[in-house]
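Report on the following structure.
For this depiction, one protein chain was excluded, whereas all remaining protein chains were kept in their positions.
Then we have chain A:
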Amino acid sequence: MARTSKKANRRHPLATVVLIAIGLAFTGGGYALFSSTATADTSTATSQATVEEGSKLFAANCATCHGMNLEGTTAGPSLLGVGAASVDFQVGTGRMPLAMQGPQAMQKPVQFTEEQTAALSAYVASLSPGPSIPTDSQLTENGNATNGGELFRINCAMCHNVAGAGGALTEGKFAPELTGVESKYIYEAMLTGPQNMPVFNDHNITPEDKRDIITYLKYIQNNPSPGGFELGNLGPVAEGLFIWIFGIGAVVALTVWLTAKSN
């Protein structure tokens, strides 16, 4: 006890605390000051850095086909005006960069980190205006599934199938399966019309309608068929194949079994 009081005489008991507080206040305050200037300039100053990063990535990975200034070459289309949404969709789902030229860009493991994808999007968007990446508020899945279902059947089902199981297009192209696709990418696909998909802009299908369509797709994805296994939702072909392989297979096996004894 005596030792403690002796120390206390030399230095106030709260001195350490005060020191730490002052230290924290300086560093924290300084950081806050710095970061607030950064956030204030998100659209310009930070993305300036991001855009430059994106520019480098673009030059290294995309420019061979799309040209140094997005003007396009014989190998790839111009990207002027495609917007951030398009880049986010193509790169974020792994369709770009292409592994090879084919009927259609195939999905493969995503080649860039989220930051790099964002940088690429920012770079492409910085050169010319275009559809931007949907915000979280546009992507809620609490819309009207009934309206979404009707819109889906009328606008989407002829290629993607009523249950979003995908379908064939001409010359080896196809409409992909929609099960398990993130809402953001569904939205961006509608907005930008990637590959052979038509563009469904906001005048054609409003953001609310887009939300309803996403709601419908998520509903049928999260509520599996009450009838049991869905056989890929491929329709009567899968059902016919199933009855011929398993139904007839089981029946023939049993007829063989029933008549086996007498032989």
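Methods note: a residue touches a chain if its C-beta (ideal position, glycine included) is under 8 Å from a C-beta of that chain, and two chains touch if they have at least 3 such contacts; residues count from 1.
Assume contacts and distances are computed from a predicted model.
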| Per UniProt, what's the omitted chain called: "Biotin transporter", "Cytochrome bc1 complex cytochrome b subunit", "Quaternary amine transport ATP-binding protein" or "PadR family transcriptional regulator"? | "Cytochrome bc1 complex cytochrome b subunit"
| message | Using the touch definition from the top, which of A:Thr27, A:Thr64, A:Gln107 or A:Thr146 touches the missing chain? | response | A:Thr146
| Which of A:Ser55, A:Asn161 or A:Ser183 sits in contact with the chain that's absent? | A:Asn161
| remark: Per the touch rule stated above, chain A touches the missing chain via residues 103, 145-146, 148-150, 153-154, 157-163, 165-172, 174-175, 216, 219-220, 225-231, 233-244, 246-248, 250-252, 254-256, 258-259, 262-263
